[in-house]
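The excerpt is restricted to a subset of chains, each kept in its original location.
Just so it is clear, A, B and C label the chains in written order, and each chain counts residues from 1 on its own.
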Amino acid sequence: MAKVRLPRRKKKRRTGRVGAPPGALEIDPNAPKPVLRAIAYGPDELEEHEVTDLAQLDALEERFEVLWLDVVGLGDAAVLQRLGERYALHPLALEDVIHVHQRPKLERYAKNHFLVMRMMRRPKDGLDAEQLSLFLCEGGVVVSFQEREGDVFEPVRDRLRRRSGRIRQRGADYLAYALVDAVVDAVFPVLESIGDELEELEGQVLEDPTTESLQRIQGFKRELAQIRRMLWPLREALNQLQREEPGRFTEDTLVYLRDCVDHTVQLVDLVESHREIGNGLMDLYMTGVSNRMNEIMKLLTIISTIFIPLSFLAGLYGMNFDTGSPWNMPELGWRYGYPFTIGLMVAIGAGMLSYFRRKRWL
Amino acid sequence: MAKVRLPRRKKKRRTGRVGAPPGALEIDPNAPKPVLRAIAYGPDELEEHEVTDLAQLDALEERFEVLWLDVVGLGDAAVLQRLGERYALHPLALEDVIHVHQRPKLERYAKNHFLVMRMMRRPKDGLDAEQLSLFLCEGGVVVSFQEREGDVFEPVRDRLRRRSGRIRQRGADYLAYALVDAVVDAVFPVLESIGDELEELEGQVLEDPTTESLQRIQGFKRELAQIRRMLWPLREALNQLQREEPGRFTEDTLVYLRDCVDHTVQLVDLVESHREIGNGLMDLYMTGVSNRMNEIMKLLTIISTIFIPLSFLAGLYGMNFDTGSPWNMPELGWRYGYPFTIGLMVAIGAGMLSYFRRKRWL
Amino acid sequence: MAKVRLPRRKKKRRTGRVGAPPGALEIDPNAPKPVLRAIAYGPDELEEHEVTDLAQLDALEERFEVLWLDVVGLGDAAVLQRLGERYALHPLALEDVIHVHQRPKLERYAKNHFLVMRMMRRPKDGLDAEQLSLFLCEGGVVVSFQEREGDVFEPVRDRLRRRSGRIRQRGADYLAYALVDAVVDAVFPVLESIGDELEELEGQVLEDPTTESLQRIQGFKRELAQIRRMLWPLREALNQLQREEPGRFTEDTLVYLRDCVDHTVQLVDLVESHREIGNGLMDLYMTGVSNRMNEIMKLLTIISTIFIPLSFLAGLYGMNFDTGSPWNMPELGWRYGYPFTIGLMVAIGAGMLSYFRRKRWL
């Protein structure tokens, strides 16, 4: 048996946390430097800028109804701190933005709503669940923080750029909803890809159950458990959001958020159903392994039980009794002794084979 | 072992969802074109029409107390949109109508109640759970959306056509209840058919446990898990409905709805009891497989343990010791050496057989 | 392996339900015709009548404080309907009376309380859970419906007949309580009989685990699951009843009902403890089966490992090397070659046996 390893779990080390002052922005040295992309729009106009100086934002905020500031990369404490001051982001919230191992959650601060979610994607090498931190601030500003380039928001950007889109007519709360919706809906293809692979694995398990298939089953179970652990608190957070008094969120947007909660419930359902399939695969694997074993044992039994009596017979006539006495092995002197013995052996073998066949062991 | 596959699960792809604007009516290109069937009635009269122009509905609505518009097929966005406008159906609700993978749920909009359910049937090739979307609108109108032809409402239609039926005396809320009741009661025969097949499978598993029986057990477990996942939210939705303030629903209809909730509770009970039977079958299967194995092993043991000593004896007298010495194998020279040896062998074999029988291994 | 079948579950078909109008009294054609037995009593007098004409009841109701009408057999819709009209029994309640597959439940209607319970008995051929429907009506009337002759109320009738009994001093609510109490207490002997059989089965499983014992274990697990499914809603229903505002039930009777709830809690406890014993038996069975297997395997190993080397030795000296060369099998020419070989064989066999004994495999 070759030395096989389970796929490495991505480490999420919380180094240097014990006893550190809360709210301290301890930047992960490997985190990419932040890039700030602003999309500012109203019903009629839309502008996209890469922001290098926060002062650029003053003008945009003034001219447009809604400003979406998308911060990609968390590798610079100074930038984050200045953003924190500008938009009154709580130090603890900023700490959560940087420590990218948060469970999805909703925090309501005096001046903004803070939502942590996970953008799920599933490249070849396993589940990727990048943390997305979203602030809905006063004055029509939405600030989002991503760990690195690449997100699930391209369709939202497209809808923003199209002047006809409903989204252009609405406020920052609807934009926040649209981003949440994109994050939630991105889980569907992830689960579909797991579902497809589970189905493919099923055939493989039935055909040839190997240790590798066991490890894949376990890998899927872990992925599903991980997704589940992200969906439950997400559902909870969105549920809280949807039950908000209309205020920062218009009543209309809250209806849309209810739809979003609905989708998370569907996702949880899907995950549960995939988990059941995974458990079923586990049973199939176990049965497959024991079936193989049984097949091998059956063959041993059949070959052994057929040949052991025949060998005994051959051994019998190999005895060296003194054939001088007429009582001793007279068969050896018979004219047709050998053909008769061979015939007897064939008959015994055939009888056993037919017995096994009748017992349906063959 | 032949290559066996689990029954294909019906795919419910949510293509093109990620980031799409909410409320967009993305029609599945394979969905059949909608056919609109109207049944309008009061205590005294009833008319049935196939509606091709929505304007036809004006007259019916005016002349009759209750109008049931049954839309079969979801393949035309324009028709659905016009219906949506006519009866104030919320865009998100219409989206749910089209994306036929919804969990059962109840939504209360300002102008109507929206209920998603699943009509369960169980043709030969597995469970079929067609989505039924029901709107109870203002002015005595009930609009139902089905995915395709064929439903569980024929008995309701019969009761409507019979002038004496209580249902003709009552309003649209009672019609909505009758439809819900038909959907709920349609689950009973589905569970009965699963129960019958489980019982039949039980005999088969005891007689000859094959990989195919394992797959059937797992198939049943999946079906039951699927039905369960539909019943729980259905129960929840009906429970909410039944707790409504009398308004759109008369107090009398609410009593009937309570009866409906009761039926879903009974169904959940039945599903649980079937699941337990399924788990029991799994145990039986496992035991059956290991029993077969044990039987085979026992045979091997018995044949081996009987013949191995006998073969040894035969081998012993096959040795070529120089019989010149009187100490070397004098038995070979005995007058009755061979018959004595044969007798010894028969005695050993019989002794062993009786030992096994005493141990109850035979 | 003989073809064994699990004990048939009693079928509870819900024929003709789908889409049928609610409240319709679809009589099971096999149900026995109803017999109406009235017991009317006050503190001083008691009369028992078999009622053939409902008009007989007028006099009884007038003359006595309490009237208990016990309807045995549900095979006549007309009788039930007339009773329904007389005592204002709701059509849905009457439907539940007839469809004898209800879960225990409590329904509060305007003019009466409706309680569904199951009278459990356990004759030789498995659990029998006859539905008992109980109405506590206005004016001191209790109406009970049973499926067939034979019930658990004989001790209650005896207490009624004894003039000194406390029950004669009290009202219809106390009678209803007494009937409920009798139904609840009837579950104790059922669980005791299951407990006794479980204990007996335990010895059997340890001694000789057969497929039949597995089936009996599973049978018990099903029975217990069934009882549990009846006890939980019963507890719930009685709990609701006990929390009633004093009104139809006097405060005193409510205290007694609390005691009843207590008994159901004890029953649930008993069921859980029996289920654990059942699960333990399952483990014992599995271990028993594998122990038997191991014993057999051990014997095979011991006999094989003893004789295989001996047979090899015998085979060795059966080789036909040309003893002309002094290098070839000189042992065959030794004077004591044969006794020496036999001695060697005995030594090997004894050595192995003592090794096995030291390993505690014997």
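Please note the rule applied: contacts are C-beta pairs under 8 Å (C-beta built on N, C-alpha and C of every residue); 3 or more make two chains touch, one makes a residue touch a chain.
In this text the structure is predicted, and so the values were computed from the model without any measurement.
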Homomeric assembly size (copies in this file), of which only 3 appear in place: 5
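We adopt the following convention: only the chains that are shown with their structure count from here on.
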Category of the chain touch graph - line, ring, star, complete, other: line
Fitting chain B to chain C on CA atoms, where both chains share a sequence, rotation angle to nearest 5 degrees: 70
Where chain B and chain C are represented by their mean Cα positions, the distance between them in whole Å: 26
Euclidean distance of C-alpha centroids - chain A vs chain C, Å: 42
Two or more partner chains touched - positions in chain A: 318
Residues on chain A engaged by chain B in the complex (per definition of touch): 152-156, 158-159, 165-167, 181-182, 185-186, 188-189, 192, 199, 202-203, 206-207, 255-256, 258-259, 262, 265-266, 269, 272-273, 276-277, 280, 283-284, 287-288, 290-292, 294-295, 297-298, 300-301, 304-305, 308-309, 311-312, 315-316, 318-322, 324-325, 327-329, 360-361
Residue numbers on chain B that touch chain A, as the complex places them: 1, 3-6, 9, 13-14, 17-22, 90, 92, 95, 101-103, 105, 107, 208, 211, 214-215, 218, 221-222, 225-226, 229, 282, 289-290, 292-293, 296-297, 299-300, 303-304, 307-308, 310-311, 314-315, 317-320, 323, 329, 331-339, 341
